[in-house]
Structures are given as C-alpha cells and as structure tokens.
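This view holds just a subset of the chains, kept in their places.
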Amino acid sequence: MPSPKPIALDALIARRRPGYSLEAPFYSSPEVFAADMELIFGRHWIFVGVEPDVPEPGDCYTVEIGTSPVLILRDDDMQIRAFHNVCRHRGAKLVDREKATVGNLVCRYHQWTYGLDGKLLFAEHMGQGFDRSCHGLKPVHLRSLAGLLFVCLADDPPDDFDAVAKVMTPYLAPHDLPNCRVAFQSDLIEKGNWKITMENNRECYHCAGNHPELTIPLFAYGFGFAPEEADETELVQAARYEQMVCDLGREWEAGGLPSGVVEHLDDMVTGFRTQRLPIDGSGQSQTMDTKVACRRLLGQFTDARLGGLSFWTQPNSWHHFMSDHIVTFSVIPLDADNTLLRTKWLVHKDAVEGVDYDLEKLTEVWVATNAQDGDLVALAHAGAKSPAYEPGPYSPHTEGLVDQFCNWYLSRLAAGLGR
Amino acid sequence: MPSPKPIALDALIARRRPGYSLEAPFYSSPEVFAADMELIFGRHWIFVGVEPDVPEPGDCYTVEIGTSPVLILRDDDMQIRAFHNVCRHRGAKLVDREKATVGNLVCRYHQWTYGLDGKLLFAEHMGQGFDRSCHGLKPVHLRSLAGLLFVCLADDPPDDFDAVAKVMTPYLAPHDLPNCRVAFQSDLIEKGNWKITMENNRECYHCAGNHPELTIPLFAYGFGFAPEEADETELVQAARYEQMVCDLGREWEAGGLPSGVVEHLDDMVTGFRTQRLPIDGSGQSQTMDTKVACRRLLGQFTDARLGGLSFWTQPNSWHHFMSDHIVTFSVIPLDADNTLLRTKWLVHKDAVEGVDYDLEKLTEVWVATNAQDGDLVALAHAGAKSPAYEPGPYSPHTEGLVDQFCNWYLSRLAAGLGR
C-alpha cells in the first residue's frame, strides 16, 4: 500500500549530506511542517515587529504564529507586553484587527474586560464563586532588542538572548529604532515553504540574475565569489571592494559604529549574524540612486554615508539599518506551502512624508526585490516537490550562509526531538 | 516526532470539566469532525427543512448532510418522502438543484427513471437478466413535526421522536406551518465549527453587546442574569418581567396555546426545549418595531400578541414561531472549520408580498443578527485554535443551555462509541 508513511524525522535529519540542500520532505511534508511549528517556531525567539508598532499606551499589535494569535501592547507605564490573544472565557480572539488602540481590553463576545497588564477586571454574570484572579490573560515572553521585538511561545525560552543583545545593542542602538515610525508595511504571501524563503535570503548568488534594483546599492563582491573563475579585472575589483570594507569599517568604528562581522548562525540557539557593509555609488542607502531616501537622518547621525548594517537571525528574520531608514523582514510560515513575508520600512518619527521623504523612493528597491524573491521561492518550491528532486550542492563560495541556516535548523529540530 | 497523534476521543470525553467549554480538539480536529458526522449527524434526527419546501406533488428539495446528498419530495398522494439522492446505476446525483419539480425522477446521466416512490421504472440497455426491483432509490427516514422536517441517516433512528412530537405538537400546530410559504431563505457560511454555532445560539449573554436589532423584541431578563450583580432598579424590572411571563403565559394557555417551559436538552436522545416568551414593546413579533411583519396572521389566530414560541433541538436547530411568521434555523457542518446556517422565514401561504408584508421588515432582525453571530462564531473559532486556549467557565446564570448542549453532545458521542 503506497499511502504516505509517517515521516521518520530522525532518519531524515541523520542522513543529511553537509553542504547540500535538504531532502524534499523538509520542504513539503505537512508532518515536518507540524514539527517546525512546534519545535522551531514554538520554542525559539521569533521576530514579529518593532517598538514603533505600539508607540503609545494602549496601542495593540497582533500577529499569528501558526495557530497562536499573539497580542503585543504598550501599557500605561510604557512597558511593552505580549499575551496570548485569547479570551479566558470561551476562547474568542480578543483583538481581531492587526492594530488597535484601547483603554482596557474588552472581549467583543461577552465583554470580559482585561487591563493592559492582562488582569481580568470585569466579567458579568459569572456568579459568586468565580475567581477573576485565575482568569487573567496568559503572558507570552517578549524581548526588545534595540527596538526589534522578539517573542517566544515556550515556557522556557532560549537563555542566550542576553548574549545576543549584548553583542548587537552597540551595533543597532545608534540607529535609534524606538524613535522611528513605520512608514510602510507590506505583507507578501510567498508560495513556498518558509525554509525556502529563508534560504533565498541567505545568499546573493541569485542577485545578479534576478534583482536589478537591489544590485544598484549592493556590491557584486559583497556576498562571495569563486576566485578561480574571476578574470584579472574582476580580481582587481574584488580587492578594491575588500579594501573599502576595511577602510570604511575603520572609519565607522572610529565614529562609534561597530561594523565588523559577528557570526553565530549555527553555534548559538538564538543564531545570528551581523555586518556593516559598504553601499555602492554614493554609499548612503539601499535606494535606486544609493542616496538617502529620507533627509531626516536617524538618531544623532549627521553623516549619511554609513553603509548598510545587516542583521540576520535564526529562524525568521533579517534587517537592514542605514543612516536614514531601516527595513525589517519577518518570516511567518502559513502552511507547508505558503509563507508570509512581512516587511516594514521605518524612518525617523519626526520625518514627514512628502517633505522629508518620498514613499515610492523609500520602498521601491525592496518592494521590487521582494516580488522577485517571491517568484523565485515559488519556482524552487514547485520543483522541490518533484520525486526527481534530490538535494543539490551549495556553492562553497556563495551559499555558506544557506548551509549554516540548514545546519542550525536541523540541530534545533534534533534538540527539540530530544536527540 | 511531533506529528499529530490520533485523537483519544474517549479520554477527551472523560476528562471534560462540567460547566466549562470543550477542549480545543472538539472545535478544530478533523478526526473529531469525522466522528461528529458519523455519530452525531449520522445517527440523530437532523432538521433540514419544512413542509412548505415541497408544497405540491413532484416538488423536490435537496440537502447535503456531510457527504450524503438527500432528496426530499412530495409524492402524488401528498406524502413527503426522503431518499438518498444517488442513482443506483453509477452513483450520479439524481437531482442536482436545491429545488425542482418533476413527474418522475430521471437521472441526467443515463436516463434511469424512478417513480416518486423511489421505484426504478425504466433503465435502457440493461439486458434481460437485470432486475429493476433491486435497484430502487434507498430511502431515508423522515418525520414531520407539525411541518418541521427531520431526517435520520441511520438504519435505526432514535425511537423517542414520537415522545417529542407528542409534547411539541400542541405548541406548534396552532401556527399551522404546513399552510405557510417560504418567503425568504438565507444561507450563511459561518467560519467556525458547528458546535460553536450551536453554543452561540444557546445563550443570550452576548446579545446586549452584539445584537442591537435583536434586543429590541427581546427582554433583557429573558435569558438569565446574576442577581447579586443587579441593582435595585434592575431587580424590580426583572420581577416585572417574571410577572409578565406568568400573566401572559396564563392568558395564552387559556386561549389554547401551551406556553410553559419544557426542557429535555440533555436527558433525551432527541434533546429539545421549548418556551413561549413575551416580546418587548407591543409584544407581537421579532421585528424592529415589535409589531407583526405580516398582517395575514398564521392559522386561525386573531390576536397578534402571542409572543415568541421558541423551539430548540439537539443537535442542529432552533425556531421562533410568532403570530404572523415563523423563522427556522438549520445548522449543517461543512468541515471542522465551516458551518452552513440556513434560515427560512415563513408567512401564511396566502400572504402577498408588498401587500400583506414587506420582505425587508420581515427579515431584517434575523438577517442582521445572523451576520453578527457569524462574526462572533469566527472570533471564537479563531481563538479556540490557539494552543493557549483552555476551556473556560460558563456563566451559571446565562450559559446553562450551552452547558446542556455540551453535555448532550458528549453523552451522544460516548454512546456512539459504544461506551
């Protein structure tokens, strides 16, 4: 009987060939997807939004991680909190819009009313034996990393978040994300498994052939190449690029901006990587003309030419911090075949649209690049479903971070399975 | 391996906490849904329509209960019959529209022809050994309760239907449903499990906050309240309402209209409840101005002020009978996450639209209320999928009938499992 057999996840993990893409079930099996949601997205720090999503007391921002609706809000003491977005009465979703501003949290179903601290304040008709104190909202672990909001659905979140924060805060803090404003958000549903979305993010091997807008600010040599294939001219250009990384890095560091590579993509539970990279052309921003999109610079910056600070996290985010704006990307799996890519563009909170920045110019590089990536993800996902698909080799020069993503993923899956 | 484990339905049933909502798998698991369709909808009396759906000989009305297409028709002797709507040749659906009028039943595929009694009359090219008498339509059990049509897909339907009919016929018969006409039907797909649709129907705790149209004809105190939370004014109003129930009830009974509560929601296989309740304002009908929507009263009624006779059945219906019109509600599960709510508004068969009644006025309270309920069902269903959801307590004052629905459901599920 050829009916689908239960996936032997252990065996699949064990037989992975290093340096090769994953076997097909990792991309298409609903069983592996269920494992991903439980063991990866249910137990790690998941990037979901930014402090400017809830700028004022009473502001709410909701997200869904798999079947878990999560409510993030700012309380009256300006503290940001997260709760399961589920009424303790009969389970109704408490806030059912993406953003809302409230005094208290009132369930629409039977008006059970919670404070911004999650305490149940009021519930009509529940009788005299009813104990309100046992029916507060269930909290969700939340951490802000220089304004980037991460939640963890597990009771015991990975304990290395502080270590990440210690390294990353000096990199990120000067860009002053908490004093930014979300100028634009796009939600793109990619027709592919979330790991294909992540893998696609972890290499720029595909950039030259697919991202005309993105390759304007990026240097061709910034994401690896095969030296033995390069001709004399290319080698000279590559050396000049390396020199630029070195020189600019020294300059930025001298100005108080940490810029060197830190890479813990597969040797930490909360895996991450960062580096500040030169931008081509005028060197200012990831825009079509490489100049700042917003004339009001972030934080205390006076120099626009700060390159692009990239920050990649496992399992689900990447970010680009520039002198004038920040772009954050959150990857949320919907099912084995569909993934939400949520992108936010942030500018200084005092920047005025039409005066300080043009929204089209601010967003056009990544709107175009996301659309192209979504198309490539769909292409890769469709082919990887074929019984003829077998894992192929990653380029040792350009796909090292993809391999690290896979390594991290498989080791965390194994850990979740208790291996 | 965290793949979905088979649901241990016995254990789920056994550990239910009385007075609390059900555990999550009851609302979202496809396995429980399959059990619901087999053991609940496959073995109980299911409300599907009304005699006026098939007023004349040859009139057909079709419904789908899960994967079972059912054909209801009126034969030439005015008897209403039900059959599986499946040709005995190659299984084609016999009548594929919701309503049709036929002489004989002719399968569109190969013209096999059945009489209105289900007998196969004609089948071309079947050869000399073919025995038509073995290939008649398969009957489905059907009962009319004062014009309300119930079918049972099981070979041996619950045997307490007569007992229900004996109690209910005196309540329902004066409204003379068989001599009504379906003035309007709405089909609403609610994005929630059918049990959430039913639970939502079994309480009015949510009415004040959600149903502005419905709370015009309904009395606030008609569906329970917590006396200890009521202030002096409210207690006086509640007492006045109780008096009204008492006085009007006596009046209605004297006029030959049974009106008192009968409640067998969880102590009969064919669970039900009924009560005739005062209507607020002018006391006539569930309309925006509480006056009759149709000036041609039902049956032999001369008095419009007969309140609202409600009739609730397990597992899938409720009904409101007034002096001028009747509203019936049938709940048909589509899958674990989607439910069809079919509502029919009936007036006297001789009432003329635009003359005796205005369709908008007739339907506006329940069209609005259904839409609001559909929204609440979706809200409750979305939250109950969260791993953070846990059964919450029902209000002892306002959610007793919800609890009784759950009790009935679980005991019938257990019975179906042979426990």
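To keep things simple, chains are lettered A and B as they appear, and every chain counts its residues starting from 1.
Quick note on the criterion: a residue touches a chain if its C-beta (ideal position, glycine included) is under 8 Å from a C-beta of that chain, and two chains touch if they have at least 3 such contacts.
As the structure is a prediction and not an experimental result, all values here were calculated from the model.
> Since every chain shares one sequence and 2 appear in place, tell me the total number of copies in the complex.
3
Please note the rule applied: only the chains that are shown with their structure count from here on.
> Once subunit A is fitted to subunit B on CA atoms, what angle does the rotation have, in steps of 5 degrees?
My answer is 120 degrees for the C-alpha fit.
> Report the inter-chain centroid distance for subunit A and subunit B in whole angstrom, where each centroid is the mean of the CA atoms.
Using C-alpha averages as centres, the distance is 48 Å.
> Please give the residue numbers of subunit B that touch subunit A in the complex, ascending.
It comes out as residues 1-4, 21, 24, 199, 205-206, 209-210, 224-226, 228-229, 376, 379-380, 382-390, 392-393, 395-398.
> Give every residue of subunit A touching subunit B within the complex, in rising order.
Subunit A reaches subunit B through residues 6-10, 31, 34-35, 38-39, 42, 67-69, 84-94, 96, 108-111, 124-128, 130, 135, 138, 153, 416-417.
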